[in-house]
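Note that this complex is displayed minus one protein chain, with the remaining chains in position.
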Amino acid sequence: MLGDGIIKGLAETARNFFGSYVDKERLTTVQYPEERLPQIEGTRDFPFLVYDGDDWEKGLRCVSCHICEKECPPKCIFIEKSKDKKPDAVGKLQFYPVRFDIDVSVCMSCQICVEVCPFDAIKMDVEFELSSDDRFGGLLHHKDKLAKSNEYYHKIHPTEAAAVDAALAEEREKEKEKQKQAALAAAAAAAAKAAAAPASAPAAHVPVPAPGTNTDTSAKEETK
Amino acid sequence: MTLSFMLLAAIAILGAAAAMNLKTAVHCVLALTLGMVGLAALYLQLGAQFVGLTQVLVYVGAVAILAVFAIMLTRSRTGETLAPGSVSSRLSGALTALLVFAVLAWAILTGVSPQPLSGAQPEASVREVGVALMQRFVLPLEIIGVLLTAALIGAGVLAIEEKGGDR
Amino acid sequence: MVATSLQELYNWGRKSSIWPLNFGLACCAIEMIATTMARYDLARFGAEVFRPSPRQADLMIVAGTVTKKMAPQVVRLYNQMAEPKYVISMGACAISGGPFKQGYNVLKGIDRYIPVDVFIPGCPPRPEALLDAFLMLQRKIDEQQLTGPGRPRHLQEEQPSEFVVPQYGQHDLTPTRNDAIWHAPLVNISNAGPNESGRD
Amino acid sequence: MNSLSSYLLLSAVLFSIGLSGALIRRNAILVLIGIELMLNAANLNFIAFWRYGRHPEMLTGVMFVIFSIGVAAAEAAVGLSIIVAVYRHFRTTDLDKINFLKG
Amino acid sequence: MNLEEIKSQIEANVPGCSLEILPNASPSGQHSLLVDPEHALTVASFLRDGASPHFDYCSNVTGIDWPLKETSSKQKTKKIVDGVEKEVEELVKISTGNYLEVVYHLFSQENRQGPLVLRMRTGDRAERVHLPSLTPVWRSAEFQEREVYDLFGIVFDGHPDLRRLLMWEDFTDHPMRKDYVDPDDYEYEPTAHDEVLRRTQAHYAAQEALSGAEEAR
Amino acid sequence: MSVLTEVSIDTISQPANDHLHGDLLEISMGPHHPSTHGVFRMNIVLDGERVVKLKPVFGYLHRNHEKIAEHETYLGSMPYTDRLDYICSITNNWAYALAVEKLAGIPVPERAEYLRVITGELTRLQNHAGLIGFLLQDMGASGTPLMYAFREREKILDLFEALTGSRMMCNYMRFGGCRRDLPSGWMEHAQKVVDGFPRFLDEFERLLRTNEILMARTQGIGIVTREQAINAGISGPMARASGVNYDLRKVDKYGIYDRFSFRVPLGEHGDVYDRYMMRLLEMRESIEILKQAMRDLPSGPIMDPNTKIRNFRPKAGEAYGRIEAPKGELGFYLISDGGPNPYRYRVRPPSLINLTLLEQMCLGHNVSDVVIILGSVDIVLGEVDR
Amino acid sequence: MTNHMYLPVIVLLIAGAAFAIGPLALAWVWAKKFSPQKAGPTKNAIYECGLESNGDAWIKFKPGYYLYAIIFLIFDVEAVFLLPFAVAFGGFTVAESVSMLVFLLLLVEGLVWAWQKNVLSWT
Partner (left out) sequence: MPEMIDQIFVLLKQWIMGYVPSGLQPLCSAILSVLPILVVFPLLFAITTVLERKGLGRMQNRYGPNRAGPWGILQPAADGIKSLTKEDIVPRSADHLVHLLAPILIVIASFLVYSVVPVGRNMVVVDLNAGVLFFFAIGSMVELAVFMAGWSSRSKYSLLGAMRAIAQMISYEMPMVLSGVVAIMAAGSLSTVTIVNMQAGYTGIWPHWYLFTPWGITGYILFMIAATAESNRCPFDMPEGESEIIAGYFIEYSGFKFALFFVAEYLGMMASSAMAITLFLGGWAAPFSFLTWIPSWFWFFAKLILMLMVFIWIRGTLPRLRMDQLMNFGWKFMLPLSLINIVSAGLWHYLPSGFTRWSVISLLLLLSCFLLSRNLRRNKWFQERTYRFAS
């Protein structure tokens, strides 16, 4: 009979119409600004830099090795390596990024920077509300915006963060082991180093906007 | 000569004149529909409701559409202006029309004696039309039926060739 | 008093009835479609009326990579939209060329040719991000003045409403950018030019 | 000057306009439109005569107009078809040219 | 399916054609068959209709640019026949390339075999870039050959509709060639480094030179 | 050559003068058109509403994928493959990974193979669901089928997000395995989604399968015969709708597809309806595969331990690897010169080649048919233009 | 005059026109006062999928539609005759109804002819 397929279809939509008043399956809308979907743990959006401890400048894990910059497929990372070394969160002397920019207007969230980072310093964030009407200011994230605490990392990716922490702890253990041996070998030299470390620390405690200007001038000087 | 008559007559004349004088064929047809609507309103005013509405239905709804289609079919640029006729032909045409009008007007003005409305307001109700149609006018009805069928077939035959000819 | 309520009404009407142009370019278009779908339901904001004709649309969501071959069409479509019109540049590609910006046929950001109201980073942005940007656009509309010097572009007589449509050239589009609206800061060609850090 | 004659005059005007159009216009479709106009002018006469006639209850004028509309429609259909058919042969609807082509 | 076998089949059926098997060192083991352009169409027709198995399905068509590459290698120190067979270590300058190549990947749907990799080479990269189109044999090559024409500049004779596929008509370059120079649009590079940095710097240098020139005028 | 109709260009003559035809109306449909699935463009010449000539115009989304890939590392191209056919990123990953694995001779652990099958078939499900939604949208069903399709798609995207981190651009596979093992609870969730999927299919079929309008619109439209399909290189569901029994999962048995029992639906008419039905039927088969794969999923490593992620340099040579992507045969042709990035990187896009016969399919049909024929081909511009 | 009867219709006609013209006028005033109209060469060009429209849209169109219009015209007139018949139908004898049936059949014949000749098939 002409029309029974149509009637079947009509019945189906009617079922969905009435179902939407009783069944969650048939009213799948999540009213976004007020309601949100549960955060999926594996979600990735844009990279951020992990820091340990409380001071983001001091605790950045990044040692500015440029690996992510090189591997980044769309070339959205820009790093300037420091001339000097500063102690990191555990007090070890490391190079640090004078400048670490990620252009989120280019980043494609591919996570390759995370995969290639040997220091677990860069991880994927879940924040997506980054809309801006400022093309040049709003979408180029500098390290002050990128730096997020390890606790935050734990909050957004608990399983992964725990694994990373475990691996890092293990590595540190090994490092310590090594250092111990090194210390045994050259205790005096190590002590001297430890004494020298605080001397370079104040440089890191410049107010937030300062590093940018600092580095710029230094960069310029370098070219001249 | 009431206001409504003047108004409607003006619309009808305007529409008709525009239909005959506009430069773009489609505009002419649109103006014609205006004139037809004016005429239909006059019919309504005269109490011939059924005829007036029929006029709208047939002329606005069908003839105009058909004319538009014919224009679409035969003019490669439907929007372009039509070539005016030669001056002499225009002049002679206008003269002839004027002459005819003069004769008609003379006949009307002299021949028709002003006449009061006869009796009550005549109202051609649809029922009366229907009854008349089926009783007194059965033969014309059937003839019109034949005519329409013939027209349909004739027009169809003429038009069919356009569809590829082989049917 | 009347003016302010008129302005409020105007802004409320505009922001509650933003009809996007039915216009998707690439990957982001799928997320844009997903945003209109049941789970995210852009319709809640009165914006499900995706008009296919630019004449009737208010918002152009540039969702996806704008290639150089496509750029003239995008600009033309934008030009053909009726004022007031807004542009959301959705996704990395539309903002800057994104991952494909090294490509010879990829435009490095639609804002080189048309003014953009909101940029959404992401590749592609999540549907929520588009909703977020949409809300941001609504806020922006809400703040616009009906009169006075601060009134938006479309209310100002002298401001243009259409922009140069680039032409296909032998190697590239001409012009490569609309200098009237595109002011690129010299950023970070480290050591090469004046540096402007962009943030403060 | 009252009622009937004014209608008749109007009808005459319309008729003349239609006639002038039919004579002046060279596009066959417009000529046809002119003819339709003339027909309608006649129809107006019928209605007016019916309205102001002696036996309005007989409906003769009305019936006449109804049939006239029917005939006019048939005429329009066939006429436009002929015009289209002519166009097919001569590639024009300009009557002068058609005349010329006919020889 | 054996490439040797097919080669001999073709040789037996298409007189005068010269074929060459190009070995492929990768583990994929997809060796290819180099066909001379003059006989390519006949060979293709034979492969589709006559060969066993029938290669009725042309899956992939693509171009490759091999610019002139001069390698002075020491590793190529094999036997040089110089009267007596000797092993001499010699610096040999080998120039390879300087041609464009089209690759067809053929499969047989009937026998579910393949791929047969068919190659053709142009004379050089500038003038002698004509190759016969195989679209008359495999319709699937139509768009792909157009694409190769567009991006590599190989002209396919006998193609029914050889226009640019991806770029616009007025575009004059062939961007997939190795020596193609990108249009200079590096106005805004927030994260410039490596290659991008170089180009950006070049861009700004050029701009400055340009504006300087304008000022001078 | 019998299967070739003439493809001459610009030779559509104006109809003979002695017939009255309408003028031909030249229309470009696209690049901005609601149903060209992106920025596809067709230059159509219409006689009334009948298509007398149709030329597709490509390139509005030509993003230079191949050129960029020649500058990227092998790994760096992986996220770009996501953006080829942006609806099915995982199968693109798979095809690329497969080609590189062929090029470099990398083995894949068993568990990774299973994961690939599971994610790949999920991809097929959501692609097909989306496609039939879009197809019906093109037919003018104001959004309802598309909404239902996307409702299911969202469920699968949730799975993808939980596993790979991203809804669409999964970037999941690596040479010699997969990037990430299943998070806890994923399998149960996936089981639920897969088990619930047939319900959606049933609903969908009730909604529209026997709908008279749908059948009338799609049957006998855009016919491709078997011979034409083979000669024009058409692959995937579109070829199978024409009766070509060629499914790479059966032919190449790549991965571990020989371990699963599933059937390949075949059409007879090769029209839009058959193509539509192929998708519906394939979804049911995919569910079968998924059920088997999820049942048999072994434990073990998911990456080949000997494959480096960074500084990956396969030795000189070339390889062509292909898989049965939801849209057809997706192939990658790679030439390595021993460097860190491929010397030549070529994608064999199924959508582009499936469009070869577009004009032939559309000629003589209506404008309305053109959009559904295009819809039934299932193109994604990211892949067509690359 | 006779026709106070049509007064509401005329009022409705005027009101309908006002309903259309009023907002248009208001929009015009708004545009004058606040939001200037900005015409431009591309903005006021014909829309064609974002491309420049080439070729005129005012073309000779296909005859397929034309045949339908002819048949429609004929049937429209038939309906005109049918309506008064239908109104007066209640009082008719069988003979009168049969004469109408004959009329109908005549036209049906036309329809059948058109059907047979495939005039009703869209090409």
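Chains: A, B, C, D, E, F and G, in written order; residue numbering restarts at 1 for each.
The rule is simple: a residue touches a chain if its C-beta (ideal position, glycine included) is under 8 Å from a C-beta of that chain, and two chains touch if they have at least 3 such contacts.
Here the structure is a predicted model, which means the values were calculated and not measured.
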{"item": "Sole contact to the chain not displayed, among F:L84, F:A112 or F:M139", "value": "F:M139"}
{"item": "Absent-chain interface as seen on chain B, which is shown", "value": "24, 26-27, 30, 33, 49-50, 53-54, 56-57, 60-62, 64-65, 68-69, 72, 78-79, 123, 125-127"}
{"item": "Touch list for chain C against the chain that is not drawn", "value": "9-10, 12-14, 16-19, 22, 37-39, 41, 43-46, 48, 51-53, 55-56, 58, 80, 82-84, 154, 161"}
{"item": "Those residues of chain A which, in the complete complex, touch the missing chain", "value": "1-2, 6, 9-10, 12-14, 16-17, 20-21, 26-29, 31"}
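Criterion: only the chains that are shown with their structure count from here on.
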{"item": "Top chain pair, ranked by how many C-beta pairs fall in contact", "value": "B-D"}
{"item": "Chain whose mean Cα position lies farthest from chain C", "value": "D"}
{"item": "Interchain centroid distance [CA atoms averaged], chain E/chain G, Å", "value": "62"}
{"item": "Chain centre separation (chain C, chain F; CA means) in Å", "value": "30"}
{"item": "Mean-CA-position distance for chain G and chain A (Å)", "value": "65"}
{"item": "Touching two or more other chains - residues of chain F", "value": "19-23, 31-33, 59, 62, 64, 67, 71, 79-80, 83, 151, 154, 169, 385"}
{"item": "Shared-contact residues (touching 2 or more other chains) in chain C", "value": "38-39, 54, 69, 73, 77, 96, 99-100, 102, 104-105, 109, 123, 126, 184-185, 187-188, 190, 192, 198"}
{"item": "Residues on chain F engaged by chain E in the complex (per definition of touch)", "value": "1, 3-4, 6-9, 58-59, 62, 64, 66-67, 71, 102-105, 228, 230-235, 244, 246, 251, 314-322, 329, 331, 333, 335-336, 343-344, 346, 348, 352-353, 355-357, 385"}
{"item": "Residue ranges of chain A touching chain C (in the complex, touch as defined)", "value": "28-33, 36-37, 45-46, 73-75, 78, 80, 101, 103-109, 128-140, 142, 145, 209, 212-213, 216, 219-220, 222-223"}
{"item": "Of all residues in chain C, those that touch chain A in their complex", "value": "38-41, 44, 92, 95-102, 109, 111, 116-123, 125-126, 128-129, 131-133, 135-136, 140, 184-185, 187-188, 190-192, 195, 197-200"}
